[in-house]
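Taken from a larger complex, these chains appear in their original positions, while the remainder are omitted.
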């Protein structure tokens, strides 16, 4: 059983994040909230999302699983205006999921989740930590575009740098001092990542969101941030590109 | 002879409606106003438009016919800013039609109307009647998109419903109570219509316009509405898709 109401903006924010990785998803539902673990088809990135019941306007659920096609959920969200409440309901008997926005009812087949196994989330202990507003990362990505397919993240005890090296052009964004919310880097580390993946996730995070980046040399990067006024927590892992010299 | 001035917004509204059906049109001109009857190339929809002289800022005409290419008229309208007056004049001797917007003069060949016959408008007596703001219909269409090529209209003594049934998805917009301006349905009726035609005309109607829908089972639907502060009246007929069970 699952029945809940959510602000259209909140649902949109969550769907935008998940759909950077994958279209068909399985939510694991409990009376306390929903969780999702997903890996992209190329196994380059992984997301773990925990949405507490308080992220919803109302929430009532047993223990169940729900499979949804996010492309369809996006078309539903577009029917809602700002401030609209979207009601959601699982109709188990018919294998349907139902959205209601005012006098509109939209129902769709549930996606079969029997073949969807939860990816195992690796436990990583990364030495460097920095926190900044996502807006800074978004600026760094714009500067990197059209220069290379990869972006280098570098954490130094005094600064955090996003840079990009092309055949004829370079770009760099260096964050230090008040441009960082916090920085805790014992010794300098850096890794190279695919720009498209990094760009997709960073662009999907709403402006003004504080992001914690955990980094090490030639390890995956971990992005941690909250949505829905802190009631939804996201952990995103992106594999490095190992440079061969 | 035909010489008239019209607000750019009014002309735009009229052209948007007609061009959902057809590009080259024949207006029948009298001293009292203009009329147009047109059917789309596939003979699925028909429009009858009556524009009274009062829809114009100034109007002076004899009995004549004017053939215009609406795609060209649209490029003229784009030259006008909001609030601009567009002056129009037929130059019979040269077979030209002239638009003036401030210091811009734009003239074009008249379209030959000799082969354009007026379609015969069928007299239909449809049992169900409902009136609503076009905004409600526009929401119903957005909800139906990407689900099916057809939309079902259903009139019930208590409600009016737009719905759509796809292979895996359904959508429905149910209007009742204060969401309707009026409803007069002796007994439930419904018909199925091509979504693209219905969508094109409903989207072309300016937000805030009151639309009367006349419906019967497996009959064309009739949409009746006014533009230009009630000085232009539109009747639109759309053929149903007959369902074979």
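Order of writing sets the chain letters: A and B. Residues in each chain are counted from 1.
Quick note on the criterion: a residue touches a chain if its C-beta (ideal position, glycine included) is under 8 Å from a C-beta of that chain, and two chains touch if they have at least 3 such contacts.
Not measured: the values here are computed from a predicted model.
Asks: Let me spell it out: one sequence, repeated, and 2 copies placed. What is the copy number of the whole complex?
Replies: In total, this homomeric complex is made of 3 copies.
Definition applied: only the chains that are shown with their structure count from here on.
Asks: Between chain A and chain B, what distance separates the C-alpha centroids? Give it in angstrom.
Replies: The separation of the two C-alpha centroids amounts to 45 Å.
Asks: Please output the residues of chain A touching chain B within their complex, sorted ascending.
Replies: Within the complex, chain A contacts chain B at residues 72, 75, 78-79, 103-109.
Asks: In the complex formed with chain A, which residues of chain B make contact?
Replies: Spelled out, the residues of chain B in touch with chain A are 139-140, 142-143, 145-146, 168-176, 179.
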